[in-house]
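Mind having a look at this structure? Questions to follow.
What you see is the complex with one protein chain gone and the rest in place.
And then chain A:
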């Protein structure tokens, strides 16, 4: 899982998933909430792309938009989701059904709610095998046993006949992963898959995901709020804030030299990292805003220690942090850092007018 490898695959391949300018909004009586607002990123085969952010930053809505699991009052308003060369937004509900759980699978945070309590685990895995691969009877059973063994559940034959409540938390998450793998997906979306688990179990699951990725050349999109988990599993990281991706970088670079003031603040508020004066944890003032209007300004500006006048009138767009570094993007008026701030602001402003034409 080294970065060298990831840049290599990135250079000579097509992304398996490419999200372009995605906007998903929720319509309430009071306001329109742009939970995801103009998000773009790519995922390549065999790499893990992490999405981090605090609650309400739009991580999960991004994942659900890709799976087309947005229900009213939510709506995907804009953008393209290119998967294997086809736009998922244009798929019919029926086509989407065969993609979900087929070539894109998803693992959710709480394994107990994603398993049906009244069916045995075997039953649920076999259901996926029957729907997507047409297997039934003893063939399906054999395949299900192999899947459970692949995710490290011992005594799989007997475990198939047990119900979810008879599994421990970690075992349940393993079973959910087995189910997701049933149809040999190309992309696995993991939405906080270890948040509900203890650290020792979390370590087991992360190890399992890494093994599976290596074996099957899986692309993984990994959503979490835990910076430690991201550092460990991701090759590339997208940091989300109020519906926007504000920084995108290879994992080592993000942790070594975070560029966006929000990322810097986030990393500093982790206990055991950079302590402020007299051993106190540094904090970010204020709360995460609700993105409910067209961004004509920087949404982080009210909390930003480095904010200046222009931040309230110019919306920053993701841009290389330095002109020779195309891998590291930040949406902040301070970048690119090798030109003067005035010039940088001008570039961001012109970018905005272009975007307004869409």
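Assume a contact is a pair of C-beta atoms (placed from the backbone, for glycine too) under 8 Å apart; a residue touches a chain by one contact, two chains touch by 3 or more; residues count from 1.
In this section, contacts and distances are computed from a predicted model.
Undergrad: When you check the chain that is not on display against UniProt, which of "DNA polymerase II large subunit", "Glutamate synthase (NADPH) GltB3 subunit", "2-oxoacid:acceptor oxidoreductase subunit alpha" or "Putative dipeptides/oligopeptides ABC transporter ATP-binding protein" does it turn out to be?
TA: In UniProt, the chain that is not shown appears as "Putative dipeptides/oligopeptides ABC transporter ATP-binding protein".
Undergrad: Can you say which of A:112, A:131 or A:203 touches the chain missing from this structure?
TA: Going through A:112, A:131 or A:203 one by one, A:203 is the residue touching the chain not shown.
Undergrad: Of the residues A:69, A:112, A:131 or A:267, which one touches the chain left out of the display?
TA: Looking across A:69, A:112, A:131 or A:267, the contact with the absent chain belongs to A:267.
Undergrad: From the listed residues A:19, A:128, A:223 or A:284, report the one that touches the chain absent from this view.
TA: In the complete complex, the chain left out is touched by residue A:284.
Undergrad: At which residues does chain A meet the chain that is not included here?
TA: 54-55, 149, 154-155, 157-158, 161-162, 166, 168-171, 198-204, 206-207, 225-234, 251-252, 255-256, 265-267, 269-273, 280-284, 287
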